[in-house]
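Removed from the display is one protein chain of the complex; every other protein chain stays in position.
What follows is chain A.
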Amino acid sequence: MSAAQPILLDVEHLRIALPSGGDRSHALHDLSLHVREGECLCVVGESGSGKSMLAKALLRLLPAPLKIEHGTLRWRGEDLANLDEPAMRALRGRDISMVFQEPMSALNPLLSVGRQIDETLQAHGVKDRAQRRARVVELLGYVGLPDPERLYHAYPFELSGGQRQRVVIAMALAFAPKLLIADEPTSALDVTTQRQILDLLRRIQREQGMAMLFITHDFAVVEAIADRVLVLQKGHYVEAGTAAQVLGAPQQDYTRQLIAAVSAAPDHPRPTLAPGKPVLQAQQLEKHFSRRLGWWGRRTTRALAGVDLQLAEGETLGIVGESGSGKSTLGRCLVRLLRSDGGSLHWHGRDVTDLPEARLRGQRGEVQMIFQDPFASLNPRQRIGTQLMTGPLAQGRSPAQAAEKAREVLGLVGLPETALARYPHEFSGGQRQRIGIARALAVEPKVLIADECVSALDALIQVQILELLEDLQRRLKLSIVFITHDLRVAARLSDRIAVMQAGQVVEQGATAALLGQPNHPYTRRLLQDFALHAPVLEATP
């Protein structure tokens, strides 16, 4: 990775205009960068920073109305603008290839994975069938997939997310490219899988001497893989340098904020709680989902297999687990969106396990939920005011009281009163999530269940929402169940953490104790995967 390596890709003063009428005039402003042979350059930025546009511009895959307004792209000294379409096509996939964020949509669901890689080879002129087949099997083995001979005939839906991403990487490696452009290749994956894919990419890069342009929003990923880092904000260059420089001694405020956002350190250390009375109690909670198979068969999955939980007044309980561990089902059972198949559930000491929906409705004000997707959780056809008044009206307040409450909660989450008359599409993701929180608060709940409520947001916005939740908790004496896949977020917010695996709570305890001395092997594995982030955590004051 020395500076003596020849420059592979050189971008000078790249500027891409956006169609007029948008909130920004340019996707990229005068961006210059270069990638040397064998090095990994990480381009970091939040959504809307123009980082994906950069990748598309390099491969000449910009969506229709956008084009390069200014600037030159050089590949080994040759101006890419001079290449005609066939020459560009030969370059794509052969010398420069790409790995996308969502492995499922990058693969054709109707072709076996072997055939898809085979087609890439064929498209670039490998005629001999046996030679192609041998290469495909070699590639599948190389990216760490078990039993490549059998996987050759597997279809994408038969593979896990991580395995699919490995197939996409194998396809990208078909011709041992000089440069691999990876656009958020790990952000759709679990932490454990994320780590394996990063290790794989790092290994391939070392062995093949391949250069990588790695696009991400996550500084933890940067830490794991980057040689050099370039930070973008809204299409503008912020700063660049070696990974050690940028991570260890960031020069710009924006970079410092981004790095601090991945830190687990809360702004206010959580006070130790006096043991309060329990506001939410679940005992041996069970939930099954069954699906019919053929004529007589039935497959039953146990989403919850006997979960015991307790939430004390003013406490935050973090529920951590990978996707499929049953944590979302648990959240839905706790607010009684789903009725459990066994066990019992108490709200404020009252048994609500089998209370009919009609009788439960009057008590729904006590336990509220904050949803994951800020875009799907608001009704697109109702004004914000109407949506905030829904709860109070359903709980029997007068329209005047409800309107008053709507104004009050909007103030609580830090939005101006003018928002009341507007529709959801006029707000950003972070603002929508604030509205979602306000809607839940409008019925004056004592318990909030937050299901992955920050995972769809940018790192800086995540921090703001977490701070808002902490602040609201202090002011309103809320108890929170915080469901997340992200151990860092859970560690920051929770008094206690429960770790879930396959529908069971495998370990639960006070945050510091659980993170310091994990007992269960699964907890240890989760912690190990997050250890990848540890240097970042130590680097921040």
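By definition in this document, a contact is a pair of C-beta atoms (placed from the backbone, for glycine too) under 8 Å apart; a residue touches a chain by one contact, two chains touch by 3 or more; residues count from 1.
The definition used in the following text is that contacts and distances are computed from a predicted model.
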Hidden chain of the complex, named as in its UniProt record, picked from "Small RNA 2'-O-methyltransferase", "Thioester reductase (TE) domain-containing protein", "ABC transporter permease subunit" or "Oligopeptide transport system substrate-binding protein": "ABC transporter permease subunit"
Residue among A:372, A:431 or A:479 that touches the chain left out of view: A:372
Identified contact with the non-displayed chain, of A:361, A:474 or A:524: A:361
Missing-chain contacts mapped onto chain A: 335, 337, 360-362, 364-365, 367-369, 371-373, 375-382, 387, 390-391, 394-395, 423, 425-426, 436, 439-440, 442-443, 456
